[in-house]
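For this view, one protein chain was removed and the others were kept in their places.
A, B and C are the chain letters, set down in written order, and residue numbers restart from 1 in every chain.
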Amino acid sequence: MILRPIRPDDLDQLHEMAIETGAGFTSLPDNRDFLAERIAQSCAAFEQASSEGAALYFFVLEDVEQQALAGCCAIEARVGLEAPFYSYRVGRIGHSSPRLGLHRVLQTLSLSSDHIGDAEVCSLYLRPDWRRDRLGVLLSRSRWLFMAQHRALFPERVFAEMRGVLDEHGSSPFWRHLGRHFLPLDFHEADRLTGLGEKSFIGELMPKHPICVSLLPEELQEGIGKVHHNTRPALAMLNREGLRWEGYIDLFDAGPTVESYLDDVAGVCQSRLVTVTLGETVAVSERPSTLVASTGCEAFRVIWASHAPADETLALTEEELAALGVSAGDTVRILAS
Amino acid sequence: MILRPIRPDDLDQLHEMAIETGAGFTSLPDNRDFLAERIAQSCAAFEQASSEGAALYFFVLEDVEQQALAGCCAIEARVGLEAPFYSYRVGRIGHSSPRLGLHRVLQTLSLSSDHIGDAEVCSLYLRPDWRRDRLGVLLSRSRWLFMAQHRALFPERVFAEMRGVLDEHGSSPFWRHLGRHFLPLDFHEADRLTGLGEKSFIGELMPKHPICVSLLPEELQEGIGKVHHNTRPALAMLNREGLRWEGYIDLFDAGPTVESYLDDVAGVCQSRLVTVTLGETVAVSERPSTLVASTGCEAFRVIWASHAPADETLALTEEELAALGVSAGDTVRILAS
Amino acid sequence: MSWVVRPAEREDVPGILALAEHASPRLTNLPPDQRRLDQRVQASRRAFDIEQGPDAQACHMLVMADAHTGTLLGTASLRVKAGEGEAYYTYRQEQLIHASHQLDVRVEVPILALTHELSSSSLLCALALSPRLDDTQRLKAQRLLRRARLMMISQWPERFADRLTMALPGVIDDAGHSPFWNSVGKHFFGRDFQDINFQAGLESKSFIAEVMPPYPLYLSLLSDAARESLAHAHRTHHKALSDWYQEGFEDSGHVDILDGGPVLSARPSAVSVIKNGTWLPVTIAHQTTPTHRLLLAGQDLARYRCSMLDVAMSPAGQVVLTPEQASLLGVTAGVAVRAVLEDGL
Partner (left out) sequence: MSWVVRPAEREDVPGILALAEHASPRLTNLPPDQRRLDQRVQASRRAFDIEQGPDAQACHMLVMADAHTGTLLGTASLRVKAGEGEAYYTYRQEQLIHASHQLDVRVEVPILALTHELSSSSLLCALALSPRLDDTQRLKAQRLLRRARLMMISQWPERFADRLTMALPGVIDDAGHSPFWNSVGKHFFGRDFQDINFQAGLESKSFIAEVMPPYPLYLSLLSDAARESLAHAHRTHHKALSDWYQEGFEDSGHVDILDGGPVLSARPSAVSVIKNGTWLPVTIAHQTTPTHRLLLAGQDLARYRCSMLDVAMSPAGQVVLTPEQASLLGVTAGVAVRAVLEDGL
């Protein structure tokens, strides 16, 4: 199993995955042209490796034996530079009057683009047949290895948007209350358009004045910053990396944005460079514990290593060397996971 | 030199310090009643050690030989619970119109009370005669040892407000442009009232709608979040602890609020508990490197240790044991500085 | 039985207090508080006495009494400026337009915007009636108190603003809860409507408005009950609402900040009492056969008297009053009275 940058010839299988994920997974829509465009953007990003402008780094997890793609994930290096980017921010404002004996704190929701220019980790999907052998961890944490290795390509902060609470129809109670009065779209359509990056309607139509949270029904207030139950494991994983909810939520489902300074992310600051040595082939573990990545950009690869690292070295088997495209003596980046 | 909680009989010397600091140091005003009240609040806080409600922990640095106070510092455990608390928050909002070829980001200043409930480190002052032997570091970092030791008394986040850019008269260009149109007070008076904690006028009079930063004169825009040149060393010290500017500024001088999760602060997470052993007296170093604190609350003391710590122990001289009020075998908290 | 409307006097305070206590729903601007009412009556007395025209803070407080027994049956006030020297806050109903060129749509977003633009208008307020009046009498009393105040404006237009404002109590349920308050103010103040309404009467409503968040309220976020109650009058005031419309008032597009009740306004020139009034000279006759029902008021502001009387008209166009009627109005033969023809008789 190898994680690598996506290639143009992955389009068919990416499209299969997009169909598999369904409508709820808006960043992977069943839209072949859109997916082809995303692949092209990603190829350009890996090739140019620029520290400025929008750049999408899209990765796939390849099952080399089965010649199949097992999943995908991506990093948007700087959001909001080409299409607008919006969230609500939960703020607080004191509200005091000694004469009325009043000393309260009002919570407000304000439309915000504070994340413009930040990196986003997104589009993570692992196909059901491969939900084993810690492949989810490989998919998710590989991105931190890439960012650690190519630190100059990324900004100071990174975030991830988490799916909020949805009802049994996959629709959002938050949106029904707060969104539909402003947007003449249903939840899925609004969600779909933002997935396609067509977001200027948000700045045009969503409320631009602060909204007092206490005016919302209580059940909605409770849903602010809460994740969908399916999303809890993903949230827990990101929390372990050090990403926290700092008060930003999604406009449509009130799901939390979790974020961190990139240098503080566990997967970045705990990763380190070691020298490759040749090791003997050992039995494959179901609980591998060391992620290892080659240091190239277009040639970036990540696998689970079968040996544990020593202080300054890591032994890789012949097969692993081939998978990563490295030789003994080369430098690789590892992360204990 | 011992750092310890302030006591009622310190009032005279505290008042001397307040006179010495001058009008610019608003949290230490030349107002004996106010200072006596602060001491009383602090004594109550150390005694009650409560994890709820407002609590002021006020410390002094005592020169035992000269029987003089050399400086002071404080921690406000939870701001904004009894008096209002306000800052401006620098936010961003996307502003796009494909039809006009417009894709810009507007910066706004919004009145905010987001820090309500957070801890504040404040009121640090070291008298000129004692600006030597790393006593400034002792004053400043002792607070992290106290918070680490009594973690349950403090909230998740901590911040410090830094003095912004002032002109040669000690007045603020930012205030002159943005404040005086709203407040019928001069800068020093507004500053003085907030120093006394009388801040309800801010919520009453300051602009409640967002202000577009680009409408301010350019020199003011540049001053946002910048510190007074005298404050640069203090800012650098807090930055090293891990406190960062997250976009909040002072209403009057636009100085930055630097902040962090308390558990991420270097002085907190790098401090550790060791067992005391008896060591021999050694020559006093001008560059001590280990802060050591006793673990009590009212009995909290911090000094520079003359010995370096071992893995699990720290040797203290007879004199140091006495200063800290501990004996061999007791636990102390140390911080390499 | 004749009723007369006249300035409130110090000795009326106990009677006004009783009226205030019986007001349902409670009136923000007529607190059942002896000390405040005392102050108000004194201030009102000064306003009536000042010849040059009152200052902006003046509030003219009137009472309606039985002309024969002197029993107090109602009260109502007329403020020179709604803000009474402070600011009179209302929520203005507005539509923001959100247009998306991407989606090619234009959405009208209704909001409530906190404003004090009605501060400089003159305010008709604080009407309360005795509980001993029956339903028919209440309507008659409301009419007299309403028109007696408009009559004042028609006689001394220079004292009053060129915009008149009046607010009717909003919807309140039987338990005294205001759906609008529960959906808006309660979240800011954490108190019940009756508490804050009482406090607003004692302190000032402007003061309360000034600690409310200044952001526009998106109407769609209010509870259904609050939205439905918006600009609706309390059920005991539905008839009053239509009467004010008939008088020439119209919906101002504003609502009360506390209970969301309707705020009406009018230009004086559109108000029927003011448009249709005329000056008539008085003659006095002991025996008359009434032919007209007129609303009549004398020219002496300090001793203002206004009453609805059945009178005869002389061939020369004078109004023929009995000595009792003349005395009730405080007028003598030869002087002119302001008159508006009433229906009926």
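The rule is short, and it goes like this: contacts are C-beta pairs under 8 Å (C-beta built on N, C-alpha and C of every residue); 3 or more make two chains touch, one makes a residue touch a chain.
For clarity, every value in this text was computed on a predicted model and none was experimentally measured.
The chain that is not drawn here is touched, among residues B:198, B:298 or B:318, by B:198. Within the set C:210, C:243 or C:342, the residue that contacts the chain not displayed is C:210.
For subunit C, the residues in touch with the chain missing from this view are 86-87, 94, 96-99, 101, 106, 115-117, 206-207, 210, 214. In the full complex, subunit B makes contact with the omitted chain through residues 93, 95-97, 99-100, 102, 104, 106, 108, 177-178, 181-185, 198, 200-201, 204-207, 209-212, 214-216. For subunit A, the list of residues touching the undisplayed chain reads 97-99, 204, 208-209.
Note that only the chains that are shown with their structure count from here on.
Chain B has its Cα centroid nearest to the centroid of all protein Cα atoms in the structure. Set against the Cα centre of subunit A, the chain with the most distant centre is C.
A separation of 36 Å divides the Cα centre of subunit A from that of subunit B.
Centre-to-centre spacing of subunit B and subunit C amounts to 57 Å, using the average Cα coordinate of each chain.
Averaging C-alpha coordinates per chain places the centre of subunit A 62 Å away from that of subunit C. Residue positions of subunit A touching 2 or more other chains: 93, 95-97, 200, 204. Listed for subunit C are residues 101-102, 211, 213, 215, each touching two or more other chains.
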